[in-house]
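Here the complex is missing one protein chain, while the rest keep their positions.
We call the chains A, B and C, going by the order they appear; numbering starts again at 1 in every chain.
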Amino acid sequence: MSALAASVGTPSTAGAPLIVGLVALPMAAALAAVLLRRRAASAAVLLSAPILVGLAFAAAAMVLSTGSPIECVLGAWKPPLGIVLRADGLGTAMMVVTATIASAVALFAAATERRGAAMRGTAPGSSLNDAGATPGPADPPPGDHSGGPAEAGGEADGGGERQPDAAPERASATFWVLLASVWGALNLTFIANDLFTLFVALELLTFAAVPLVCLAGTPPALRAALRYLLLAMAGSMLYLLGVALVYGSLGALDLSLIAELIAPGTDSAPRGVLLLALVLATTGMLVKTALVPLHAWLPPAHAGAPPQASALLSALVVKGSWFVILRLWLTLGEVPGGRTVAFALAALGAVAILFGSATALRQRSLKLLVAWSTVAQIGYLFVAFPALVAAAAPTLATEALRGGMLQAISHAFAKAAMFLAAGLLVERAGRDRIDALGGAFRRMPIIFAAFAIGGLSLMGLPPSGGFWAKWLLLQATIGVGAWWLALTILAGGVLAGAYLLRVLRACGAEAPADLGADRAVVAAPAAAIAPDRLRTAIVLGLALVSMFLGFAAMVPAERCGVRRLLRSEPITQLDRPIEVLPPPSTPHGAAEAAP
Amino acid sequence: MSVVAALLDGWTVLLVCAGIGFFVAGTTGMLRFPDAATRLHALTKADNLGVGLVVLGLLPQVARPAEGFKLLVIWALVLLASAVSSQLVARVATDGPPIEEDRNGRTAPAASGTPLDRSGSVGAGAQP
Amino acid sequence: MIPALERAVELAIGAMLVGLALWSVLVRPRFASIVGFVVFGLLLMLAWMRLGAPDVAMTEGAIGSGLAGFLLLSAAARLRCSEIRRARIGAGEPQRARDRSPRRSSIVALGVGCAAVAAALAAAVAALPHPAPSLAPAALERLPELGIGNPVSGVLIGFRALDTLVEKIVLVVALVGVWGLAAEASWRRAPSVDPSPEIEPIRFLARALPPVGIVLAIYLLWRGATEPGGAFPAGAILAAMAVLVLAAGLGRLPPTAARSLRLAICAGPLVFLGVGGLGMGVARGFLDYPAGFEVLSIKLIEVLLTGSVAVVLLLLVAGPPEEAASANGMRRPEPPL
Partner (left out) sequence: MTAFLLVAAVAVLLTVAGALVRVVRGPTTSDRMMGAQLIGTGGIAALLLAGTASRLNSTSDVALVLAILAPFAMVAFRRYAAATQAAASRERRLEIDAGAPGAAPPQGGA
């Protein structure tokens, strides 16, 4: 109790309104989208997107410049009684990623809806037009805005064909609420510093993600959504059990307090119980992250979901629960026995890499291939865990953390690009079969390129973000002497290349004659034959970000005030609010400041 | 004073014991009576009189009149619930029980042509 | 003697809970399992009371045993109707139904997993420090700053207001998800709790009970400041009363697109968010209540939250909007082939 009483938290730091806005604005937008009529609903979300992007970048810049997290005490209630939101480097980096991808997806969805409306002959709503034309998030780097002559040809029949029950109104009205909710839930997940707030944030995330899966309304999609819901609920329960054990043994929910209470030298904490709590909570989150063997919900969930929903799910939603695991392990990872569990996690990750890639190789549907590739890529997120808890080697731990974060971020961009590209490819081909993709290379070269670039990042070719991520992960795994993990990482890259090649070769093939003829016959309204520049630019932009992330994203994982959680500093300093870390000189020198 | 208190306590003991008696009788009836219709009798006794006597017995023990009023409201609600519930159970018995699945938890198409089997499976086999 | 008696009661309730939980999971007929679930809720209520948590007991009774029981039985009715239909249509169907049920091996694996978790939990709980560390004294100490007397309400609407806020948004999002299950043609129609076909006793109940229920809800809301109660149980009781009225055919819901309905759904969380945001300007931070207006703010939020919770729970029970109810009172399962 005395430890609790002594550390009654810190006052909010300067950037507190930023992070409050990052949480409150998307939630307000979600509620507004429930309240408003459809056009205004999408406009509300689309208008809040640039603000959120600005807030996220501002928060990231602030953390980077001060080198210390932004903290916001809610109400006037400091921990242990109250809640503190705490945006460190990891959190702000993920919020920037979320803002970028979510606004790109929002624009993509708006463009899809507008095209759908045009195709059905109804005039697109004026407010939607306005919203679509807003400068919007400035952030998918300015890609090639020329849609390419091939695009202008005939994107005519896609939307109508793919969703025969063309659910424009229901799906649209639902989608905008869900998008904003996912956004808010993720932001809260990234900055919550409290085990129960994390739980609530994940509940919001799950309840927003499940309807995304069944947006199409088809029976298989409903089945997939139900399966996802049930598994996710089981995961929530396991997590909650873990939280209850932590509270029961420490009387605290705030992560900083917990780190302080279990620091080496304090004997009061029952370590065995904490290990069990860690295992339970991690298992619960693994279900939501879809790590093998708890991945059963993920591929079917993507099979029937519209591309924008798949992009959100695969790029962002699974990262939310992974991030919670990361937070848990950064706080509790050093309890006795944690190292063994970390190796078990890494082994599961290795299995995921091999099994997911091999299964992806055998898929006949493009979306399922990309979904299984997600299963494989999630494996990479866990191979670094043994290094992460290597308390004796802070350099290694930092490397593992950087590798994991970079993998999460670059995979998010790459997979968002690939799912959106796959959506466009499938929309054009008329059905979701890889061998029906023939001619895509000639008709949609930019989409093809975007898919390929995203794939290169998955494979881990330089200079992509995926390359740097895998490089760091390799170093981290070799550092803890796990050669088998390193070999798995390499093998995973090869397998990724193989399944990617399958798709690319199919795209490069000639169009099946019968299909082509079929397409040509279906005449579309004149309004629909318009270049699909916006969507193409979004997809390409996302892919390019994933490619060039290697250069940009070396920074956040280093300067983020997370190191204190890695216990490389004296414990007594853990909760001091502001302390400027020395700026990193080289990528490798990031952790040498540790005593 | 103590005499009054003792009397009140005696009242409580007496009525609560009687209430428990009705509960025991109701449960025994629930367990021993042969079919649903007769068990309904047992249920209503426990509902109406068991709770009622317990409430009446507890009245002298409450701290404030408001609490006593709440107890009486609870009894009234239980009476209402009991009246409606027994009506509903009886209606279910007369209008036909719900069509239940068979022992395996599945609906098997009945072999015979009887439209509605007492044991609960549907006699709606497709074959004429 | 009394401690021994209490221990006996605890053991009895615990044993009944475990046994009933196992039975409801294992028993084959769906109806039996649902009744088991309802009774489990009742016993859980007693257990929560024994643990000194009347707030949780109240919510468990209203949600776990009341509304959830109703919802499960309604769902079971629909499932049975479609099974009855399938039994007529073809002999091929039951086979497919069997294929979809989980395999024995996965059931066994699940059981082993559950048993392992339960055993580990039992061991861990035995190893927990005694007396358990608790924030309850701290919460009680700071309670006067909020101007209310019930520590549970203090935690919900004061110390951990963010969690409560997000939970309420979760409810709204869940409702949107349920509405998203509607068919395109019936999206925008009114959701409905179909009236029962034979309604005199139910109609009587639906006339007699809601006035009492409304008074009780207001009472719980009012008492929530100082005694167990508060927005969630009050909202759940209101929702239950509304469900009763709808089931008796004495009223109907507005269509999903109705502005008033949407306003009722969002009002609670929006005002909560708004007052919280106001705190950044006029108080000490986000979700802090303006000094001097704490009680007023909390009351305002609680009243609106009660309304929103009631409407959302009612709509969650009613489910997605569908085709109009058929003549005999139940939803048409599927169009005839």
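In the analysis below, a residue touches a chain if its C-beta (ideal position, glycine included) is under 8 Å from a C-beta of that chain, and two chains touch if they have at least 3 such contacts.
Owing to the predicted nature of the structure, the values given are computational and were not obtained by experimental measurement.
Of the chains on view, those touched by the hidden chain across the whole complex are B, C. Here one chain is not drawn; of C:9, C:25, C:140 or C:295, the residue touching it is C:9. Residue-level contact of chain C with the missing chain is found at 1-2, 5-6, 8-9, 12-13, 16, 20, 23, 27, 31-32, 35-36, 38-39, 42-43, 45-46, 49, 54, 57-58, 61-62, 65-66, 69-70, 73-74, 76-78, 80-81, 84-85, 87-92, 194, 196-198, 202, 205, 209, 212-213, 216, 220, 223, 227-229, 233, 237, 240, 244, 247, 328-330, 333, 336-337. The chain not displayed touches chain B at residues 9, 12-13, 16-17, 19-20, 23-24, 26-28, 30-31, 36, 39-40, 43, 46-47, 50-51, 54-55, 58, 61-63, 67, 70-71, 73-74, 77-78, 80-82, 84-85, 88-89, 91-93, 95-100, 115-116, 122, 124, 126-128.
We adopt the following convention: only the chains that are shown with their structure count from here on.
Work out the mean CA point of chain A and of chain B, and you get 54 Å between them. Contacts from chain C toward chain B in the complex involve residues 28-31, 80, 83-84, 86-91, 94, 97-98, 198, 201-202, 204-205, 208-209, 212.
Listed in rising order, the residues of chain C touching chain A in the complex are 117, 120-121, 123-125, 127-129, 132-135, 138-139, 142, 145, 158-163, 165-167, 169-170, 172-174, 176-177, 179-184, 187-188, 257, 262-263, 265-266, 269-270, 273, 276-277, 279-280, 283-289. Listing the residues of chain B that touch chain C in their complex gives 73, 77, 80, 83-84, 87-88, 91, 95, 98-101, 103-109, 122, 124-127.
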